[in-house]
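Every protein chain except one is present and positioned as in the full complex.
Note that the chains take the letters A, B and C in the order they are written out, and that residue 1 is the start of every chain.
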Amino acid sequence: MFKLPEYTVPDFSKAIFEAAPVVNTVPAPGDGLLPDNFYATTIYPEYFKIGSSWELINAPRMDCAVVVRDGKPYAVEARRVGKDEAVVVGREEDLSNGVFIHYDAFKENNNGRVQSFAFRTGKSRESSYSRDYDQLYDILRHDREHGSIVWVLGPAVAFDFDARRSMSGLIEHGYVDALFAGNALATHDLEAGLFHTGLGQDIYTKELYYNGHYHHLETINRVRCAGSIETFVTQNNLSDSIVASCVRKNVPLVLAGSIRDDGPLPGVIGNVYEAQDAMRRHIMKATTVIALATQLHTIATGNMTPSWQICEGKLRPVYFYTIDISEFAVGKLHDRGSLSVNSIVTNVQDFLINAARSLEVI
Amino acid sequence: MFKLPEYTVPDFSKAIFEAAPVVNTVPAPGDGLLPDNFYATTIYPEYFKIGSSWELINAPRMDCAVVVRDGKPYAVEARRVGKDEAVVVGREEDLSNGVFIHYDAFKENNNGRVQSFAFRTGKSRESSYSRDYDQLYDILRHDREHGSIVWVLGPAVAFDFDARRSMSGLIEHGYVDALFAGNALATHDLEAGLFHTGLGQDIYTKELYYNGHYHHLETINRVRCAGSIETFVTQNNLSDSIVASCVRKNVPLVLAGSIRDDGPLPGVIGNVYEAQDAMRRHIMKATTVIALATQLHTIATGNMTPSWQICEGKLRPVYFYTIDISEFAVGKLHDRGSLSVNSIVTNVQDFLINAARSLEVI
Amino acid sequence: MFKLPEYTVPDFSKAIFEAAPVVNTVPAPGDGLLPDNFYATTIYPEYFKIGSSWELINAPRMDCAVVVRDGKPYAVEARRVGKDEAVVVGREEDLSNGVFIHYDAFKENNNGRVQSFAFRTGKSRESSYSRDYDQLYDILRHDREHGSIVWVLGPAVAFDFDARRSMSGLIEHGYVDALFAGNALATHDLEAGLFHTGLGQDIYTKELYYNGHYHHLETINRVRCAGSIETFVTQNNLSDSIVASCVRKNVPLVLAGSIRDDGPLPGVIGNVYEAQDAMRRHIMKATTVIALATQLHTIATGNMTPSWQICEGKLRPVYFYTIDISEFAVGKLHDRGSLSVNSIVTNVQDFLINAARSLEVI
Partner (left out) sequence: MFKLPEYTVPDFSKAIFEAAPVVNTVPAPGDGLLPDNFYATTIYPEYFKIGSSWELINAPRMDCAVVVRDGKPYAVEARRVGKDEAVVVGREEDLSNGVFIHYDAFKENNNGRVQSFAFRTGKSRESSYSRDYDQLYDILRHDREHGSIVWVLGPAVAFDFDARRSMSGLIEHGYVDALFAGNALATHDLEAGLFHTGLGQDIYTKELYYNGHYHHLETINRVRCAGSIETFVTQNNLSDSIVASCVRKNVPLVLAGSIRDDGPLPGVIGNVYEAQDAMRRHIMKATTVIALATQLHTIATGNMTPSWQICEGKLRPVYFYTIDISEFAVGKLHDRGSLSVNSIVTNVQDFLINAARSLEVI
């Protein structure tokens, strides 16, 4: 039986905490501007001494400024800091700036299953993944009931018949609470729904269709004519579609725009900073993130995902999996710290088919 | 002596062209919407029979609708087509839709140097690149005087001392007419200018600095406080900087936003479709494009780059080079057709150092 | 129901064949030496006109000389040609040298399932593999009863708990008729049997053992002390072991030496040309070859595997699958011709687990 590791609450009655000064703040010199020596957040639980109490950061994510609002610390992207807001300064890690970073949040309970998450000596094609799969399935079964699972998908997921079917099955069975992707994933998934192709090539037989290079442009135009993805999905009865499954199951679909986009489809967020905001709204609730075959969206999501979350009233780890066929790609998130990131080097088609079979959704 | 291949002008007096019908157009059903059976452009020179004459496409790029304005055909992204504009329809490739795609534009002159550009059996780490380098240097020397050279850079270019110095040298010596990149390239280049680091690691010694993870956030905040990249560069005397060289030499720098961005720096275009428009304005003049180590920006640029250009009154090829260490990445642009795309599988650091030495800019 | 494609027997009564001359032969100038203009074999069915009849090549493999012995043509590696043997000369492909290469051996029956094997436009991580898997399972079920299945394994297969278990299951259930590997695969598989580690790391938990770097040296020494792999396996009751399953099921295990080897284990063939001979004895019967995650052994096997085989009295295709996580690696065998090579770009762990589940051996 899978059990979440227990969080070790810091004992702030200790002398070292009592002796520490309160945080220093300096007013932001302008909208979106930070004062000298601003403090920047990490992925760990961080406490800020404000008045006589140590306050846990709100809306955590790394690389943010910390703004004190009504006596509470908030992680805020620099671009969203208002002129004259109180910004925490000081970069020491010895409490002398009134900041405590709780690196060992889950360490004392590090026995049994959780230990492997601390194992971080680099993953390659030759690493053993049996246990990573087993643990992931445990976590997914747990978080389907007691958490929020965010998936981040690259377009390749829509190019294979069984992979697309598996992802659709995971959505239909409740293993997906939000889905992040780009215009391409949605376009090719809908193309597959309309034409059984991805970029004009059959997603099962690999046959190339005559004028198949029109398929994605056609798809985009038809959805644009329908006015929205939801309307289009309702009008067309698409089977095994990732997008259609999201619409049917009311799973939020955040489609972030990129300069590669054709179209775009209606609903794609063209301003990338608004897209970040939309993604972050879901990440603030996420307990597990699974990112497949997209460097851009994976890193974007990784940037805004802390290593912990408060869920059902308890502080718990956030599990972050990256699955990519390239060691280089998975290595990009490697250094985020010990608790939360895990990676599997493989083709995401096989990953999805394995997962769908093991969770019995296909 | 490098010579551009001659363009073969189609002989429209031939019976087959005389017999062809004029193009059919249908009004666009709404802003950004296309009629059924819309025609989509290619990367080749395309002619449209309008009235009794065959008109060469204007503002060429692939995957666009063709709108007839004042009797002239224009390639227009679907999202920019206005309601009721006259959109060309019909997808045949046998002139029966009034469209002639000039696939063989440069073929008859296919002797000597040009031939290798037609060699398209897939590039790998084991392909021979000596001649590709030699040709590229010829083209760059030629197009510095008689063309417009656009570079597309991934952030890795700023992480190495000699690579950054080489790129800066190429800009200073006139080999760069426009530069496309993202927020990260500019940030890390300016970080290197301020701190001699990339993401906190020394770009020469690889030493990790204390609190080095603040360097890029510091850099971004300082530039934001300065108000613009130009002001910041003027205030700080940065040596060997890619960005500073662009500012000094008045080379346009198009920085497209992405969801991975911290900051962003002032001047980064947050809306990706506006960023596409800004990029395309430069691509419309480009005669050579060199894309280094960025899948996102390379494909985005490739999508909007035709295989030909009118320059100094003559229709000539556009040379498109992709340089990346991954066969998979360079293969992504592989299928654009015979004349214009070439790729080199290597580390872009070595590519730049080789190029800078061969062109004697460092 | 899976059906092998029918072989099209050439109609040698046609005038063009009647008119062709007989083959020319020249005596080999020395042991292991070939005369000028020697003919070299391909992977296709090849016929040689000797006397008045067209004789199908015996012991086919590519890049061999053709020696006529007792009126029959044999493919012989140059190093095995004896002085004064009759070696076929002439390199034309127009019958004028008395040679007919039957490129279209299976082409006329190219409908249904077989077609996809002809699809050869390069495989990548983004290719759709659903159908490749389905076909492979069909072939394996067929050839278990009506063929001979050779597996070629890299050492990574032994590093993961489930992958090793899956491979063992395939052997136990009759899906393996011969197994080619190197000293490393056998060593690490036996290490896993003794210590539950691969190179000292637990194959399930990834835990690193104290003095774990001794495990493979210990394993080798113990097997050497036992005198043979067979004796060692009998003495030790190894579960889920690839090597032990081979011993138990009497599956021939050809272990070819390489300069990377520690040890070696008893039974490893230190002379690589003797190892080639040992491998080729099994390939001469193979109807399907599956090569996993080893460039060296895959290419070695590919070099000696023809595209066809005579089995149960019928000429049929040989199916050759390469599975590797690197596009570059699978591309190496890519150009062998249309009928027989297929590749899947993925982690072999997932490949094996998928296969073992689909064939219901675990």
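We take it that a residue touches a chain if its C-beta (ideal position, glycine included) is under 8 Å from a C-beta of that chain, and two chains touch if they have at least 3 such contacts.
Bear in mind the structure is a predicted one, so any value in this text is a computation, not a measurement.
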{"item": "For the chain not depicted, the shown chains it touches", "value": "A, B, C"}
{"item": "Of B:198, B:317 or B:331, the one touching the omitted chain in the full complex", "value": "B:198"}
{"item": "Among C:24, C:58 or C:258, residue touching the chain not depicted", "value": "C:258"}
{"item": "Residue among A:191, A:218 or A:327 that touches the chain left out of view", "value": "A:327"}
{"item": "Which residue of C:166, C:241 or C:276 touches the chain not shown here", "value": "C:276"}
{"item": "Absent-chain interface as seen on chain A, which is shown", "value": "122, 124-125, 327-328, 331"}
{"item": "Touch residues of chain C, complete complex, unshown partner", "value": "29-30, 32-34, 38, 40, 63, 78-79, 91, 211, 213-214, 217, 220-221, 224-225, 256-264, 270-276, 279, 295-297, 299-300, 303, 326, 328"}
{"item": "Residue numbers in chain B that touch the chain omitted from display", "value": "115-116, 119, 125-131, 133, 156, 159-163, 198, 201-207, 293, 325, 344-347, 349-351, 353-354, 357"}
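Operating definition for what follows: only the chains that are shown with their structure count from here on.
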{"item": "Rotation in the CA alignment of chain B with chain C, degrees, nearest 5", "value": "180"}
{"item": "Chain B and chain C, separation of their C-alpha mean positions in angstrom", "value": "45"}
{"item": "Multi-chain contact residues (two or more partners), chain B", "value": "328"}
